[in-house]
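Heads up, one of the protein chains got dropped from this complex, but the rest are sitting where they should.
Up next is subunit A:
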């Protein structure tokens, strides 16, 4: 799939962003639930869900890190046109985009400060697939337990142990997304 930098934005920005934000809010408030997020698209390998998330949350005020295969000239041009987000190294990133392997190590991203734990990065993780099975999730937003196909468990366990500091994650596959806030306790499924 080739796509030029100028296309792929929301057709109706205010309403499309409203729909996409509610999907991401629902996903983060109920870890493990899978939601549809569409309306945006970008150059490969950017998934429609990740493109939609970027269009909804990022702009010139949010430093963005592109990791691994997502750091292409095409995606840089798409980001420059649609978001205007400054591209930065992990240590300065408010958002980061890439596959799980490319994004690591997680310690490189801002984890928040004890007085301002909100000053931490949000990672947008591109996945091959998202399914409601695998790792066992418990914590705020989950009535009993939830299941989600996570790339691993140890990194999320370590992240949750740092609460209230830590990173928050969105997982994207095609036009579907799920999320994992730092509060969720993750165990192997």
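Rule of thumb we're sticking to: contacts are C-beta pairs under 8 Å (C-beta built on N, C-alpha and C of every residue); 3 or more make two chains touch, one makes a residue touch a chain; residues count from 1.
The rule we apply is simple: contacts and distances are computed from a predicted model.
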Complex member absent from the view - protein name from UniProt, among "Amino acid ABC transporter permease", "Alpha-D-ribose 1-methylphosphonate 5-phosphate C-P lyase", "NADH/ubiquinone/plastoquinone" or "MlaD family protein": "Alpha-D-ribose 1-methylphosphonate 5-phosphate C-P lyase"
Residue among A:122, A:135 or A:149 touching the omitted chain: A:122
Touching residues on subunit A - with respect to the absent chain: 13-15, 17-19, 21-22, 24-26, 28-30, 56-62, 94, 114-120, 122, 140-143, 163-164, 168, 181-183
